[in-house]
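Before any comments, here is the structure.
Of the protein chains in this complex, all but one are displayed in their positions.
And then chain A:
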Amino acid sequence: MSQKRKAPAIPNSQTRYSRASQALDDSGEDYSFTQPSSSQVQRGLDHLTPAQVDQKMAEVVQFILIKDQKKIPIKRADIVKHVMKEYRNIYSEVMKRVTKTFERVFGLTLLEIDTKNHLYILINKLETVPADVCNTNPGNPRTGLLFVILSIIFMKGGVVKESVVWNTLKKLRVEPGERHEDFGDVKKLITEEFVRQKNLEYVRIPHTDPPEHEFRWGLRAEKEVSKIKMLQFVSQLHDQDPQSWSQQYREATADPNNQRPQNV
């Protein structure tokens, strides 16, 4: 049901962004590539057999699946450069089909998290089964670590100084200078890998000497993480009612990521 409501939204956003990118003219670091108009796309399609278009679509799907292994957002420029190549004039049409395939075949949503730099991520369209119901998942320690950091940021109102995070992690036996059994070089994992994956933002606070940094949620986290579930878990740990954190509760219930589960 929600799928039907969601489905038309994707092509819409596609055309919207195609128009926007035409206006921007894709200058700068982006692979030189302008989004052709719909009539140009149509003309491009006329030259190709449906099988050829589907073949391209399959290639893009595979490319994205492989690229997603590292959970680093996929750049449109890379898709165009490595897969689309001479098919770039029908990019929007192929991507429309790619999105549809991900939704219908894989149960994944392809999202453009950054419309300026054209970054895509895949997120799970299906509800996760609660861990205590079906415990086949061995659990990833890194998810635990990321959760701790994201939850501190969220509970602290969206921004948190680096020192707060490290002080909390220290209590959890994670030291920035030491090799951790599960995480290796923790500092690198948090300030580089999580940042590259767009799970975290790590920004220097201006006018600080020695430089201090602060953490925020990254673009991926904004799409992937359910704030209400996070708040529920944090409250459960504190043995409190989620509503007692009124500010966080308000923010969590306004989170667009929650709406779908509630509809289902």
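Throughout what follows, a contact is a pair of C-beta atoms (placed from the backbone, for glycine too) under 8 Å apart; a residue touches a chain by one contact, two chains touch by 3 or more; residues count from 1.
The rule is simple: contacts and distances are computed from a predicted model.
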{"item": "Name under which UniProt lists the unshown chain, selected from \"Coatomer subunit epsilon\", \"RING-type E3 ubiquitin transferase\", \"Non-structural maintenance of chromosomes element 4\" or \"Ribosomal RNA-processing protein 41\"", "value": "\"Non-structural maintenance of chromosomes element 4\""}
{"item": "Of A:Gly157, A:Gly184 or A:Pro211, the one touching the omitted chain in the full complex", "value": "A:Gly157"}
{"item": "Contact partner of the left-out chain, one of A:Gln55, A:Thr101, A:Asn117 or A:Asn257", "value": "A:Asn257"}
{"item": "Touching residues (missing chain, whole complex) on chain A", "value": "65-66, 68-69, 71, 106, 108, 121-125, 128, 130-131, 135, 137-148, 151-152, 155-157, 163-164, 167-168, 171-173, 181-183, 223-226, 229-230, 233-234, 237-238, 240, 243-249, 257"}
